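Omission of a single protein chain aside, the complex is shown with its protein chains in their original locations.
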Amino acid sequence: MEVNPYVAVGILLLMAYVFFYLPAGYIRHVLIVLLVFIIGYALVMTVSEMPTFGAVDTPAHNVVPERYLGRAPEETGAVNVVTAIITDYRAFDTLGEVVVLFVAIVAALSNLKAR
Amino acid sequence: MAASELWGEATNIVLSWRPVAVVLFPMTAALVLAVLGVKKKRHIGFWAAVAGCITFLLVLSLLPLLREGVVEHRFADMMGLGLMFRVDLLGFIFAFLMSLAWMLVLVYASHYLQVEGFPVFYFPFALLTLGSCLGVVLTGDLVSLFLFFELMTFSSFVLVITRRDRPAMAAGKLYLYMGVAGGLILLFGIFAIFNAAGTVEIAPLMQELAGVEKTGLGIVFGCFFIGFGIKAGVVPLHFWMPKAYGAGPAVVNALSSGAMIKAGVYGILRVLLLILTPASLEWSELYSFALSSGYWVMWIGLLTMVAGALLALFQGHIMRLLAFSSISQVGYMITGLGAAAYLLGAEEAMGYSGAVLHAFNHTLYKTAFFLIAGIIFYRAGTLELGKLGGLAKKMPLLTAFFVLAALGIAGVPGLNGYISKTLVHDALLEAYKLYGGWDIYLAEKIFVAGSALTLCYYLKFFQKAFLGEETRARIRSAPWLLYAPLFVLGLFMLVVGLQPGFFVEDFVLASTYAFTFEPYGIEHVARLDFFSYQPLAAALTVIITAVAIYVPLYRWKLFDRELPAWFSVESMLMLPAARLFYQILCRMGVTLDHSVNRLYFGVGGKFLKFCRYVGSFDSNLDSFFEQSSRKVYRLMERSRELDDALNEAYEKTGSTARDFADRSSRLDGALNRAYESTGRAARGLADRTAHFDKALDKTYAATGRAARNLAEKTTRFDRALDKTYESSSKTAQKLAGKTLRLERVEVKEPAPTAAPDGREKAEAGDRKGRRPAFNPLEWNIKNINFDQLLMVLMLGIVIFILFYYGRALVDL
Amino acid sequence: MSLHLPVISIALLLLASFVMPLLRRGARAAALPFTLSVLGAVFTVSLYLIYLVESRGAFSYHVGGWPPPWGVELYIDHLAVYMMMVLSSICLVVMVYGARDLYHEIRAEVMSWYYTLYLLLLASMIGIALTNDLFTLFVFLEISTISACGIISIKKDRECIEASFKYLILSVLGSGCVLLGVAMIYMITGYLNYDFVAQELPQAIAEYPYNILMALSLFIVGFSVKSALFPLHIWLPDAHSSAPSPSSAVLSGLVIKIYAAAILRLLFRVFPAELFEVVPVLDILLFLSVLAVMAGSIFAMVQEDIKRMLAYSSIAQIGFVFMGIGLFGNRALLGGLVHIFNHALMKSMLFLAAGLIIYAAGIRNIRDLRGIGVRMPLTMGAFAIGAFSMVGIPGTNGFISKWHLALGALDLGRPFFVAIILLSSLLNGIYYLPIVINAFFGVKIEPRSEHRDVPGMMLVPVLILAAGVIFFGFYPGPILALLEQAIVL
Partner (left out) sequence: MKDIVIRTVCRVIVPFVQVYGLYVIFHGHLSPGGGFAGGAILGSSMVLFALSFHLEAGAQKLGHETSSYLESGGGIWYILIGLLGLALGSNFLTNRAAGLGFGLPGQLFSGGMIFLLSLGIGVKVASTMFTLFYNLSEEEGSGGDHQ
């Protein structure tokens, strides 16, 4: 099924108009509710299509968890695999998390103290 | 041919820095002057004039190099594509005339500008404009050309607004926007050329464009023509010129008219005759494109010529008259170029040499005219023709120069204009010979009429300014330096007019080596005798026609009168055209509007009725609600009354109940006592039964032991049972869990709905009432509340992708 | 050792930002030189990395020594070093300017917080540019979002707070979309590394089409909110106009671009090319970019506040970058990418020049700028160069990007976009040139407030950027050569 991207963009813009520029009223509310339903439907479709949780043949069950589960103690020295992943295999991400905490507090403090 | 002996072969390329120096020197000088010269106003003019002279000498220094071949210099990496300077003889001619005009004007301006109070920016920007103009004609590819063209627009904008008053600023803004728009249109053409041909070098590219549709070619050429035509002042695009010229001082106009519009003409020339004509002259589709575009360009040129001349005839202000004269003269050049393209393969050199020579000639006499106008302004303080008169007696030298220039521009034999006009005229005649047809015949007649009109308005100029009663304006003396440039220009005019062979053969015709013209056509031009019967007769025809036009106009004193408002530029051509256009639009618009209006009224009326109906329905509904609510209220009141009555009844029954309770408590006391006595009797009975109990205990203990044995056996059995129960209970639990969840879902209570109170309602109504009218100035995106599902917008993308393309993806 | 340089530069920036709050009392004066030296070091490193990548090609760095599907991978290719160079150079120059300007916009007590946030912002943007891992991308996205909000709201203004709050909400919404997309991608492929995801996706398309489409659309939406593509731009004008001038320069010049670069990487390195033949994502981006270009220019025309006008102009310019992405051709992409750098140069310069005007004369309204060119010739000269560059006058770098974009559009046989580019140039001319004209040639207005002298330390960065605009207008060769290798379609 071919749909013109022009049409798609046009409808997008119409939506933008509805949500950003249309004054509050029944039309706006009705359209919003309608769209929420459509989006909800789309999300439900997506979720229903996802691989079965915990099934053996899920794509997520590949070489990555295999190594994590099988060789983490000997490779990292940590018996707890979760800790092995977050502080060794993906320690860089954890550094990022630490920085997120830091930046959050810095941003909050700079706001509070700037007064 | 003599020309090829004098000049180097086109294929012989000389690498040299000199073209770069020619372009960069005035720019550097401009920078130095801008930094150093702002404080020392007196000397800035002198040094600018010196810089102008040095630039002129630098341009002349290119001449020995040109004897060896084409001069080139490339900067490979610059601007991604490379900046390329390339000087052939044609470029040199234009560079020569530009630097000549600039040198003379700068010398003149160094004294002249004291009437304007030495505007600070004039000299640096004049030099900058000189550099960029030279850049336009000395570059070898379109992007570099465009670079200098834009630079020229911006720097000359500062020249246009030299006076800084309101009309100057308005004219400058118009000029700038036209320039920027023209530049962008030009850029589009360059994009198209580059995309189709893969290069932007100024060389025959027609073969590379063979794949392009003819309409595409037309669009490309149209882009170039509009882009350059705006600068050149081609008629539908000329309207900035009179405004800009009217608002600028003479030294600026002399530069604009004398040299800058040549940059536009040069661009059209290169594009029309070099890029968009086929390299070989065999008949092909491309060839016919060149011919047809030449035909249309020729007609545009004729239109420009006649319209400019007609408008110039009715101007009362010298600057505007000269502006229209410039437009008209550009028409000659465009006509010549168009004829050259139209005659491609036959006598194209005729139109070409006419156009180039006319560009040169026009620089000579139009610069002279503006300088003369400057001297008039310098001495008399006004430029209105109505206020001038009798200058001939007071300024005989000036009068002589004026007559020389006027005869030159009018094409009187013996002066330079005659030569170039004859060439263009001959080109038209050749076209008639070659193709025939009434249109070419008409074109030739229009050409004659245009030339006659030119003579007419200069006659008028002369008659009004130099003859007649003397002006009352104060006359002050002018230094000789103001006249010096005029001497040089006059000399050139005479030399070109009397010795046409030198210029035509050695320069103009020699420059055709850059093009692919037919040799025999070039020979034909070279052998042309300008002082034979036919061209002289044509010139005479022009003069007679001019007199025939001028005399009645003069007799009925059409010039003497103060020009009425409708006689101005706008009212002569622009406004009627605009009005016509407007009326046509209006007629159409009104018809459309009317019908649409009726439609709207019809539909709107119906809709209004419907709305009214709905409204009345609404109000009915309202009243219904009101009445019903009133009834409900009444009902509630009644129920309250009922409630009160009930309350009273309760109270009464309460008091009786209390009495009743008192009585019953008394009864209770009596009963208590009775219980006590029976209790004592019962305790005695219990003691007795205890003895009996002990006996019973003993028997129980014996039976108990037997029972425990039995119980141990049963527990073993029980454990076995337990296991079975456990497993079954697990299943049961799961089942129960599921049912529980189900229950929870079902039992979920509906949320209480909050009744809106009156104030909120009022606010909502207020908000609705204040809905703003559509006003883009008040678009404040800050006020948009994004509490409500901003996400939805983005998810628009989701929806489209999901539901329209998902299926196609599955098939992938 | 040189292979460790990318991660060292990130670590250095993070370390510096951690150290910054510890500088108290006496050491507080050291904060600025320290920040500048760190920025300078990162800039030097980025230049060296360009040399390294040019000489020995792209390389990947395994953080922690773990190979890609298990550990985090940084992939340092031409695009990454290009972005790193752009980010660090502009950040350095803007910080030199901010050293003086910030003291009159925010309080001295929070200066060290500002440096912290600034360094964190740069670190996270470099992280986004270098990473080859979806989750690391998300983590750095978060850092950049919060620190970008921080450098807006640090100026204690009602407007700033409001704007940064709006920015925060929308930006977090975008982050949420990206996170959801990352989760979906992980769910259906089992990998987070770009290369491995790209390997798995063609199979996954057949099995989980809706998931992949949803992930794609979530990425696009998330990143377009963050980079202010047209209908989702509503946070930008407030945020960029009310922030302190150095913040505006960095936000407008860099922050919105880095997300465009990130989505570019995702689209062309992760998602398979066949997908775009079926799904018109690129077309949608293209038309949104066209609307952005036009609408941004038109909105900018009606503005009166100079910084607000510049902010709206940014919306138009980000449209050019997305146009390059949407056209999906080598040359157009080159134009879009080179516009990242060019626009970073000119827009940060324009914001800094506007900041200088506000600092020296206290003028924000465009109408009051009349005659200011005579009082501040160098500043307005730089502004004029920026304006010419915006219009796309040849000789400025704006022309280069427009040239390549337009030629790219013509290569693909879409002259409509050339017309759009030229039309937007004309619109840019209509709102930029009158400012310049009035500033230099307009009738002077007597200054209402007293005129402060412009310190050299603020003027020099503006002039450096202006010189860059001119220099890269004439010699774009090195940048273009670098980018030509960066584009692998």
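Order of writing sets the labels: A, B and C. Residues in every chain begin at 1.
Basically, a contact is a pair of C-beta atoms (placed from the backbone, for glycine too) under 8 Å apart; a residue touches a chain by one contact, two chains touch by 3 or more.
Quick caveat, the model's predicted, so the values are computed rather than measured.
The chain that is not displayed touches the following shown chains in the complete assembly: A, C. Residue in contact with the omitted chain (choice from A:13, A:35 or A:99): A:99. Of the listed residues C:11, C:41, C:58 or C:374, the one in contact with the hidden chain in the full complex is C:11. Listed for chain C, the residues touching the missing chain in the whole complex are 4, 7-8, 11, 14-15, 18-19, 21-22, 24, 61-65. Where chain A meets the missing chain, the touching residues are 73-80, 82-84, 86-88, 91-92, 94-95, 97-99, 101-102, 104-105, 108-109, 112.
Just so we're on the same page, only the chains that are shown with their structure count from here on.
Annotation: 23 Å between the Cα-based centres of chain A and chain C. Averaging Cα coordinates per chain places chain A and chain B 43 Å apart. Under the contact definition stated at the top, the residues of chain C that touch 2 or more other chains are 209-210, 214, 231, 234, 280, 284.
Contacts with at least two other chains are made by residues 781, 784, 786, 790-791, 793, 795, 797-798, 800, 802, 805, 808 of chain B.
The residues of chain A lying in touch with chain C in their complex are 3, 5-6, 8-9, 12-13, 16, 20, 42-43, 45-46, 49-51, 58-64, 67-68, 88-93, 95-97, 99-100, 102-104, 106-107, 109-111, 113-115. Taken together, the chain C residues at the contact with chain B in this complex read 162-163, 166, 169-170, 173, 177, 205-206, 209-210, 212-214, 216-218, 220-222, 224-225, 231-232, 234, 237-238, 274-275, 278-281, 284, 299, 302, 388, 391-395, 399-400, 403-404, 406-407, 410-411, 415, 418-419, 422-423, 425-426, 429-430, 433-434, 437, 441, 443, 473-477, 480. Listing the residues of chain B that touch chain C in their complex gives 77-80, 83, 143, 146-147, 150-151, 154, 158, 161, 164, 169, 172-173, 176-177, 180-181, 184-185, 187-188, 191-192, 194-195, 776-777, 779, 781-782, 784, 786, 790-791, 793-795, 797-798, 800-802, 805-806, 808-810, 812.
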